[in-house]
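In this view, the complex is presented without one of its protein chains, the others remaining in place.
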């Protein structure tokens, strides 16, 4: 069983290194990763999620405009009647903001989980497994075969 | 006219570099400096001031015990019926204390001026000239001759 | 088809008019009147002269906030409390995308709520007069720093607005900064930016241009950065730019960084035509920072020490808050002062590192191979050749998000922490050079008892933020 997840950097953000690392880690953990790359619009996230019946959408944003860029994403997903788990991570606000405030703000927007820039790819993998109800053995198997 | 000033590090404090620099600067500015060195007791300050009819007593303390070490100095001077200007300077409290609080505390103890560790020897010289009523020309003369 | 030739005056005028009609504030640009404004500025605000006549590395931070008065206050703080020699104005991301409408909304928001939702100064929206208010208010020269692939309107407005230095270039502000921009198009667009600087230069206003050396900021092998710098320098020189600052971002290995800065200077002077004054700028670590200010200070200090030894003309400083987000003005000034103290303590010492010459030779040889490959691919035309070279992968940048680059090159550190190339893709490096890289990385792999692999790359990307230089496997792996 393969689990498809969508990954991308939203808006006009071009920070590519984080998703390159994430893609590689998710892939090694056995996920089927669709990496949309940087500077990806909301519509592209929604399109890709719908097209591949993805179980999760992972939105990355580093440059500080995440709030503006993500505004409306969950409504667009709802319109297409899909309900993937949605994660957002990176440097989500401009400046030296406190992560708790940011987390609340993005949870209110509909994200299931909000990650800061100290997030290790392993944290995302553990969360995905829990949220998508993947058994430990699934992953161990996939890890061996990868 | 020479103006005698007493200089020393009080208590069991052994920080010698600051008074070495101060001595040299005061000397170059034309003062007659009696440097009592480090680890000088209150009694030695009082004795020296009385003996040389000093116009100022400069107490240095770096190691954080100034308050304890200076307690009673002004009373001892009064007992000998001498009234030199009294300055204290250096790192006057243990830890990261704020200079305003410290200044007040030492002024209340009777010091005429309280200097922090950022003090340049020039600052002390300017203050001495003002407090002892030395004309600019006096010093300029002494500077030329030094 | 874009070639490396100077834009004709008629073309310059045509493009200029078209560009200025993109957004209402473009209409306020008047070249003659702008020359007069520049001429009215004191010597202390002439960027090129200040930079070129300095006898020790000048320090410049990055900084940009949406509102004009805040930007003035911020730059004053960096000058007075940080001791910055040269000032920056960093442009927001919407402006970089030419989304002046969104930038305007952000500016409005900032003005109304007092909260900054833009990550920089929207210079196009502030317009010529807004820029001049900024230039007038500060005492030091100010550079426009941005990341805009199509920076034509931004250049037209900020040059007229009194800025005398402008960062970026057709490769360095495309490949690391965008996904879908076509390289031929950005080269053409930057010909205008450079030609306009050239036009000012002809009138005695020597606008300084600074290609962005760090590229993706992440384990960029020196030869790649240097090749891109020299190429962008050549393109700018063709358009009449006469003050060019080539850049390089710290990789964290002392010997390699010192060697790379020497190589950058010598190749810049060799390849750029004589009337151009070449200066070099060193960027403190541009990759991921440690999530801890105390540790970040060590990264900044290592960069400052490198600068003291290599003596670039300018250093772009980082703040200890780099990891978390746009820094407070206090943290930004602190980064400047840490850098200054370290440079001033080391500068007078004669510090010579053994092995710099060997590394310098390798970097020069490799850079030359890449530059010549680009020139050769265009049969002598460096514009055409560069486009070809990026298409074929003969030139490439690691971690490049752009579809205009292969993005096939993968870097990794060797056993001494120098950045080498693990995957070359089609990079135009000779067998000799490739073998050196192979051998160095093999040595590391054997030290670590593991295969050379992407895991090594990922470990190296995280290493400095994890507190070390080389991403060795840790016990737990």
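By letter and in written order, the chains are A, B and C; residue numbering begins at 1 in each of them.
The rule is simple: contacts are C-beta pairs under 8 Å (C-beta built on N, C-alpha and C of every residue); 3 or more make two chains touch, one makes a residue touch a chain.
Because the structure is predicted, anything quoted here is derived from the model rather than measured.
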Shown chains touched by the chain that is not drawn here: B, C
Candidate in contact with the missing chain, chosen from C:41, C:54, C:408 or C:469: C:469
Absent-chain interface as seen on subunit C, which is shown: 252-255, 290, 292-295, 297-299, 301-302, 304-305, 333-342, 344-346, 348-355, 415-417, 464, 467-470
Where the missing chain touches subunit B, by residue: 9, 11-14, 16-17, 20-21, 24-25, 37-39, 63-65, 67-68, 91, 93-97, 117-118
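Basically, only the chains that are shown with their structure count from here on.
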Pairwise touch network: line, ring, star, complete, or other: other
CA centroid of subunit B to CA centroid of subunit C, Å: 54
Intercentroid distance (Cα basis), subunit C paired with subunit A, Å: 30
Between subunit B and subunit A, distance of the C-alpha-averaged centres to the nearest whole Å: 66
